[in-house]
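For this depiction, one protein chain was excluded, whereas all remaining protein chains were kept in their positions.
Right, subunit A next:
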């Protein structure tokens, strides 16, 4: 168990800067998730913590000891790779005990630790097999077992569930969370699946193009996104953004509809252009609301998701971005082509600066 402190870390490949000054403080026992779109530098950052990638600038410290120049083998971290990276020529038991055997741990102790980890993960009957004889989910578990056995200071995961099918992914998500609650090992977990992030993390770090957009608890990010990027990235389906301007005590969309602001009008902002952000689940039917045509209805059983096209927005590729998503808990008889009137809950809506993306 340990804290990890990342201070102003940079990474360049030649002239290209991939990580542009990132600072994160990870407390002892915390479960931190790095999210962000593909290519934003999550894996690179994780690999720098592991020591697999050289750090171009700044410091990484584990338990207050700067480890920039410490090789991976001396950092006492365990990593679970996206492709599991199990040693193909070793049995599952040997895979799990590899690190301990390197440290010349006593045989009896190795056996006990492997047994315990196998018990936690339900791998007991598989210990004598080779990785090629396991299913994807089982391999994934072995990879975790290999990490648990070592009882390291920090667990690092790089998209460990992305190769699993949807059902197994949900199951493993729960297992990893349970494992963390049980072992309380400091964990850094990379994913670009924001549901994984929301459900598992103590703290989410949203990355974008090599910088941190926001750090916070899952619901905090959900309720108070610092900018449009975070607002659009966290939450599924994504937040609706409606361009327009602030005027009087409300918001006027580009095609002239009025949306309520609930008296939260920022000072001295009359006529100022802004983007109105509202989550799909924060609309409700209202007689005075925005008129929109139903384009698609997608019932999932527990809820219904609808794509709406505000009247005045033309059908077609160009205007796809101006379509709105609405998620409602109850079932609905609405059919495509029908026109509905919906209004956002002003208390849960956000306003953003269209130029900087920052929340107003």
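Heads up, the rule we're going with is that a residue touches a chain if its C-beta (ideal position, glycine included) is under 8 Å from a C-beta of that chain, and two chains touch if they have at least 3 such contacts; residues count from 1.
Keep this in mind: contacts and distances are computed from a predicted model.
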Protein name, per the UniProt record, of whichever chain is missing from view ("Ferredoxin", "Carbohydrate ABC transporter permease", "Xanthine dehydrogenase subunit XdhB" or "Phenylalanine--tRNA ligase beta subunit"):
"Carbohydrate ABC transporter permease"
Sort through A:31, A:84 or A:276 and give me the one touching the missing partner chain.
A:84
Based on the whole complex, identify which of A:52, A:183 or A:295 touches the chain you can't see.
A:52
By the document's definition of touch, the residue of A:21, A:58, A:72 or A:237 touching the omitted chain is A:72
For subunit A, which residues reach the chain that was dropped from this view?
50-52, 71-75, 77-79, 81, 83-89, 98-99, 102-103, 130-134, 136, 139, 146, 150, 163
